[in-house]
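See structure below.
For this view, one protein chain was removed and the others were kept in their places.
Letters A, B and C mark the chains as written, and numbering starts fresh at 1 in each.
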Amino acid sequence: MANSKYQYVRNFELPDSLLPGTFMVFRLDGHSFHRFSERHNFSKPNDVRALQLMDRAAQDLMEEYGDIVLGFGESDEFSFLLRKSTTLYNRRNVKIVSTLTSLFTASYVFHWPTYFPDTSLQYPPSFDGRIVLYPGDKFIRDYFAWRQADTHINNLYNTVFWALVQQGGQTTTEAHATLRGTFSKQKHEILFSQFGINYNQLDERYRKGSVLVREEVRTKRRAKGKAKVKTRIELLHCDIISDDFWKDRSGLLQD
Amino acid sequence: MANSKYQYVRNFELPDSLLPGTFMVFRLDGHSFHRFSERHNFSKPNDVRALQLMDRAAQDLMEEYGDIVLGFGESDEFSFLLRKSTTLYNRRNVKIVSTLTSLFTASYVFHWPTYFPDTSLQYPPSFDGRIVLYPGDKFIRDYFAWRQADTHINNLYNTVFWALVQQGGQTTTEAHATLRGTFSKQKHEILFSQFGINYNQLDERYRKGSVLVREEVRTKRRAKGKAKVKTRIELLHCDIISDDFWKDRSGLLQD
Amino acid sequence: MANSKYQYVRNFELPDSLLPGTFMVFRLDGHSFHRFSERHNFSKPNDVRALQLMDRAAQDLMEEYGDIVLGFGESDEFSFLLRKSTTLYNRRNVKIVSTLTSLFTASYVFHWPTYFPDTSLQYPPSFDGRIVLYPGDKFIRDYFAWRQADTHINNLYNTVFWALVQQGGQTTTEAHATLRGTFSKQKHEILFSQFGINYNQLDERYRKGSVLVREEVRTKRRAKGKAKVKTRIELLHCDIISDDFWKDRSGLLQD
Partner (left out) sequence: MANSKYQYVRNFELPDSLLPGTFMVFRLDGHSFHRFSERHNFSKPNDVRALQLMDRAAQDLMEEYGDIVLGFGESDEFSFLLRKSTTLYNRRNVKIVSTLTSLFTASYVFHWPTYFPDTSLQYPPSFDGRIVLYPGDKFIRDYFAWRQADTHINNLYNTVFWALVQQGGQTTTEAHATLRGTFSKQKHEILFSQFGINYNQLDERYRKGSVLVREEVRTKRRAKGKAKVKTRIELLHCDIISDDFWKDRSGLLQD
């Protein structure tokens, strides 16, 4: 066949399988979302439509890929935990990352009109993805704690910052200057004393981020004596740093 | 900071930079596009709307990423050549693949209504991506020759196959049986004698695939004596196996 | 400096650090040791001098590299367990493998005259090395069980095989034919009934391989209230498949 003399070029493609028996965390980040959020007039400090759209794309991904057991999102990023025993695409790194990033992106654009019915998409947004391997439960707990602590830190800062700007009349430069060097406690005080905002009463979505967990659904009907386990993706805005979340869901860290 | 005790998890992210001074070929393939094309009633053997949409997404990608100097597409796949000197994202493999796959996908979904005004998108499509490195000009020429030869082989087969089915009244099973073991010449003859089709007069788009080249545009206006080189992406459906294409565009294989 | 214009070639060296928090198993295998053993008239089925020399080189390696906590050797191979927390050479794969393989090899050649006082080394022997990562205790236990089970299987086979040849007068071809398809039990029987050998009474070195463990040595003298932990490498020929070995040495699998 005419093609056969060129096929040797396939030999330059090298394998990139990821270590077996190891947790994969797949993380997506919005590419140039600062500009994207400005062009589409996202509300500050949080735009609930944008966050819900991220959740929706994440949910689509988890519906499609059963080996993703947990998702955590904040702002323009989302992290997903894949079972350590997953053999998705033979654990080929680039294949998994590119396919999952692609589906998330497609879903984001596809569902845009549902969440932004009055704002047409100006240009195609994009995300980058990566997989990081973790060889133990503790690292997974700490990874997700890292992201949720980051959510808290960013959201507290942004909440005070935009209160100073939007309600306090400061310029953005002034607001940054006001906050420079302040501790968490002081930020709470500024919010409460100057703007009457009790930070701890704000929507948990903003303070905790979005947690997507695959929960088993018990089905009564048994086919040939073997109950088929169905799962459903649940959206929560809860604490995932403390033990309780993980104790109640010990399956997350099993094979 | 509360977050700092978790930040060590970042150390598990390992570098994956690609060898410098080496050509990168970035290739995208549609994920489950057999099903996707059926669900959206793509014409057989070729759906010009679907091909034009692929070209459009590829063009968007090349507009955004100046280090892509050549693209070649057929069916639901597209290959792109990045300069060997590119330092895009510090040549980080997964970063490049995921970001480019994401933008292509977003563009595909974004422009869908333009190319399929009467067919609404049923669900988000996805693509997988990969980068293969090639350490020399010859390999690049052979890579693109491989893809274009593949285009030819597939298109000839598909053209006869669908003629047998659509005009000849064969079932798909019968059509495959008719073609089993036939050579190129016999396929041409079936097309001509039974269906009056001269294969070589079919649209070059189908026979040659889509070639996107970045061409320099000479601009008359000089700013401070230094002409700024502008480039424009041109869509061609030409032979890229023979020498002529490459001789006329020696810049493609330079640094 | 004249050299600076060439220094860019260093940029082609890419990082290859191994995943943190993961056990490393470093394994060495003799290169063409079939030929090497023939040229140096190794006794069959086991040459105690050759095995002791392997142990000695392994011990040298463990004396030099404190992060190796366990070694297991049989025939012309040796496996070593490095702590999962080791930061030896920043966990650079090729650096670790090449340096450790080099030192083992040097030690093997260096100590040759001690173990083979009457046989001069005919040519320089070589070994290949590799590191395999394991993300959990169970895998480490199973890795070493795999090697010790292999030792048992090979040694039983070789013991019967060479008895048939050396004492039974069979050719090597005949001996292989005799053993084809036999189970463990049958091999024991041949040994006992034909040659009066009770396999289970053979030297444990041959049946179990060599186990090198780093044991803590309690030192009485305390410097400034803080006892310095000294370690010593112990050579054992014991079972490492069952739980006892690991229960008594829980430190092996800790950080």
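Just so it is clear, a residue touches a chain if its C-beta (ideal position, glycine included) is under 8 Å from a C-beta of that chain, and two chains touch if they have at least 3 such contacts.
For clarity, every value in this text was computed on a predicted model and none was experimentally measured.
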Visible chains in contact with the missing one: A, B, C
Options C:Phe33, C:Phe116 or C:Phe139, residue touching the unrepresented chain: C:Phe139
Residue, one of C:Ser75, C:Ser107, C:Asn155 or C:Ser210, that touches the chain absent here: C:Ser107
Chain not shown: contacting residue from A:Pro15, A:Pro117 or A:Gly169: A:Pro15
On chain C, residues whose C-beta touches the chain left out of the figure: 1-3, 6-10, 12-13, 31, 60, 93-95, 97-99, 101-110, 121, 123-134, 139, 142-143, 145-146, 149-150, 152-153
Interface residues of chain A (partner: the chain not displayed): 11-12, 14-15, 17, 19-21
For chain B, residues in touch with the removed chain: 19, 21-22, 84, 133-136, 139
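Heads up, the rule we're going with is that only the chains that are shown with their structure count from here on.
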Most distant chain from chain A by Cα centroid: C
Chain centroid nearest the full-protein CA centroid: A
Euclidean distance of C-alpha centroids - chain A vs chain C, Å: 46
Mean-CA-position distance for chain B and chain A (Å): 30
CA centroid of chain B to CA centroid of chain C, Å: 51
Residues within chain B bordering two or more other chains: 12
